[in-house]
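Below you'll find the structure I mean.
Only one protein chain is missing; all other protein chains are in place.
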Amino acid sequence: MSETAEHTGHHIDVKEFHPRAQAAIHDPKIRKNFRSAMDGLMSKRKTAFEGWDLETLRDLGANVRLRALANLPDLLEQLEKKLTENGIKVHWAVDGDEACRIVRDICKARDAKTVIKGKSMVSEEMELNHYLEEQGIEALESDLGEYIVQLADETPSHIIMPAIHKNTGEISQLLHDKTGTDLSNDVEYLTASARLQLREKFMNADVGVSGVNFAVAETGTLCLVENEGNGRMTTTVPKCHIAVTGIEKVVPSMEDVSALLALLTRSATGQHITTYFNMISGPRKAEELDGPEEVHLVLVDNGRSSIYQDDELLDTLRCIRCGACMNHCPVYTRVGGHAYGTTYPGPIGKILMPHLIGLDEGRHLPSASSLCGACGEVCPVKIPIPDLLVRLRQESVDGDKLHPAKVRGHGAKRSSMEAMIWKGWAWMHASPGIYRFGTGAASKFRALQPSKAGAWTDYRTPPKLAAKTLHQRMKERGQ
Amino acid sequence: MVDPIKVYPAKPAKVYFYGTCLVDMFYPDAGIAGVELLEREGIEVLFPQNQTCCGQPAYTSGYHDEARSVARAQLDLFPGDWPIVVPSGSCGGMMRKHYPDLFKDTTDEVKAAEVAGRVWELTDFLLNVCHIKLEDLGEPTTVAMHTSCSARREMGVAEVGPKLLGQLKNVNLVEQIRPEECCGFGGTFAVRHPEISSAMVSEKVDALVDTGTRQFVTTDCGCLMNIAGYAEKNQKPVEGQHILSFLWSRTQGKGGSSHE
């Protein structure tokens, strides 16, 4: 959020990553919930792509996204023109606050008191619910996972499965406490109870707010991917529908969508397709009997145009929000989604959030990765996530005039002590004679090697220096 | 991924051996084993004494100027056009995949790309360039294998280790659960995020122990130091060694394809 933030949402201090990660690691329930969920999702994804030439499909996905990004300003204008022709009103917001105000103004103009919401990560990014509440407008989540998370006054811990950190017992207790349902471990019963509660809300809501998966410029179509039907309810039942989306979500044509859809659902949950693929190209026509009278699209920048400036960082904007990177991330699996303290957790969060909140606030994000590469390997649009993590690490420690800042908070992690250590390290390793002398001496006096080496030896024995280095042994062999 | 389709060179008369700093200081036996295996294949091994470190620790920590100055000191070590073999997927990946990026738009751009193109992970080289045939001289035993993430994903050699071990008739290779998952080393990650790293390595050690074997081999000394160090500190019944040490000790003195 910008410094001019009119409202203060549920700010979680991103800087407190370590204590939260540690707490999660020592919480057997969190560990078990995430481990079993991620194991399941990984295996489903694998199965879902059987019979496909996955590499070629991912190449297509990457190219489709790159093509769209290459023409981004033109496509946005085309989208706006086409949507306007179709009767959808288009709004532009430079940041989350402006987007919130746009939504509020639309609500106020209709004298709306209640908003029902379909799943939208951008609205989480905007902290829209909190803002609307402050404005006296009730905002209720209707995606079951989001509904649960909202009842618990929490944030989603996964972008596709918001309540994945909770088990059935906890959800039963929560629904019992907040809505008076009976305590039960029967998921059917719990789901049916939520259906009844939310149907009432759909019928009475003044406005529906949803996200968008793909916005198609050629036909002026907003595409939404979902399983539950709450997205269709949200975009059909209330008289006014407001869709909010990031400016990067636009693609040229429905053909592009067919490629991305094939990748999205399989990568996300291992489904060949979701139950509903909802394509909205206009409000209710005069002769139609249902659908919203008004449809709005709020195009949200919120840092994206900054990412767009740099050729390498731009790849971040390819993301189609499938969550496969977090499903396959060994760090995310251990710490869960809440430890990050960011709207988007996991690998994509680590490369996206620094642009949204600044590298100062998100200082722990880029380093919280072993760079194992699992994320980049499964990304359906081939975002080189590990390379971008390294790039952001570089941005965090760069502090001199030679390196112009590309990311807000550039150099926030620079410490002169650490920089000096690396300079010393580089000097030694760029000087072979000094290196050989140093390593040779270390071997010779290896008995003096300390048995403690900081955080390493809290959990492991120290590596043992050999009696002779490879350099020495090769020299002895005459090589 | 480096190259979707790798083009292996013909078996050369000589190679440059790039030992890596971890092997140099902590696991020279693994380096010697690699040299012995190459020599048994009839290849002359050139060891540039001026080699130090590939620069990866600084690179992944974001200190690219420092990484570049160290990497630059390596570029002149390989004047001939012989392949450069590295007993590590991680250092190999740094040189093969990241050197071209690191030196992009510098005066060393061409040289860096040329060096990068000659870098091979050593087990990959033994299997696919030397077409090594291993004759197992050891007692029946069971072993598990951990392929490092960079060996798997940057160098694309996930199949190589198991194939080499498969040539050893008395060795039963067992697979742990989630073989493709990171052990939690990640260089400076292990000390910057020690709790997360230890949560990862503890599960890796459990996975190895659960196979019932008492030993594992790996392509990379970083993983070895992490997994074996954790197992030792926590008294878990599994020990590790570099795959090259294991292959050499199983076949010592005999069994090379060119000396039968």
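So that you can tell them apart, the chains are marked A and B in the order they are listed, and the count of residues begins at 1 in each.
Operating definition for what follows: a residue touches a chain if its C-beta (ideal position, glycine included) is under 8 Å from a C-beta of that chain, and two chains touch if they have at least 3 such contacts.
Keep this in mind: contacts and distances are computed from a predicted model.
Participant: Of the options "LUD domain-containing protein", "ABC transmembrane type-1 domain-containing protein", "Putative tricarboxylic transport membrane protein" or "histidine kinase", which is the UniProt protein name for the chain that has been left out of view?
Facilitator: From the listed options "LUD domain-containing protein", "ABC transmembrane type-1 domain-containing protein", "Putative tricarboxylic transport membrane protein" or "histidine kinase", the omitted chain resolves to "LUD domain-containing protein".
Participant: Which displayed chains does the hidden chain touch?
Facilitator: A
Participant: Considering the complete complex, identify which of A:Cys107, A:Leu132, A:Ile159 or A:Leu198 is in touch with the unshown chain.
Facilitator: Going through A:Cys107, A:Leu132, A:Ile159 or A:Leu198 one by one, A:Leu198 is the residue touching the chain not shown.
Participant: Return the single residue from A:Asn63, A:Thr114 or A:Gln135 that touches the missing chain.
Facilitator: A:Asn63
Participant: Among A:Cys107, A:Met161, A:Leu297 or A:Cys322, which one touches the chain that has been omitted from the display?
Facilitator: That would be A:Met161, which touches the missing chain.
Participant: Check the options A:Pro19, A:Pro73, A:Gly136 or A:Gly454 and report the residue that touches the missing chain.
Facilitator: A:Pro73
Participant: Quick one: say which of A:Glu50, A:Glu287 or A:Glu476 touches the chain that got left out.
Facilitator: If we include the chain that is not displayed, A:Glu287 is the one touching it.
Participant: Which residue among A:Gly145, A:Gly211, A:Pro345 or A:Pro380 touches the omitted chain?
Facilitator: A:Gly145
Participant: For review purposes, identify every residue of chain A that touches the missing chain, sorted by number.
Facilitator: 33, 37, 40, 52-53, 56-57, 60, 62-64, 66-67, 69-73, 76-77, 86, 92-94, 98, 142-145, 148, 161-164, 166-168, 171, 187-188, 190-192, 194-195, 198-199, 203, 218-221, 227-230, 232-233, 236-237, 247, 253-256, 258-259, 261-262, 269, 271-285, 287-291, 299, 301, 305-306, 308-311, 314
By definition in this document, only the chains that are shown with their structure count from here on.
Participant: Determine the centre-to-centre distance between chain A and chain B, using the mean Cα coordinates as centres, and give it in whole Å.
Facilitator: So the centroids are 33 Å from each other.
Participant: Hey, which residues of chain B end up touching chain A in the complex?
Facilitator: 1, 4, 17, 19, 21-29, 31-32, 35, 45-47, 49-53, 55, 57-67, 69-70, 72-73, 101, 149-150, 152-154, 178, 180-182, 184-202, 225-226, 229-230, 232-234
Participant: Residue numbers of chain A touching chain B in their complex, please.
Facilitator: Listed in rising order, the residues of chain A that touch chain B are 18, 21-22, 25, 31, 39, 55, 330-331, 334-335, 366-374, 376-377, 387, 390, 392-398, 419, 422-423, 425-426, 428-432, 435-436, 439, 442-443, 454-466, 468-471, 473-475, 477, 479.
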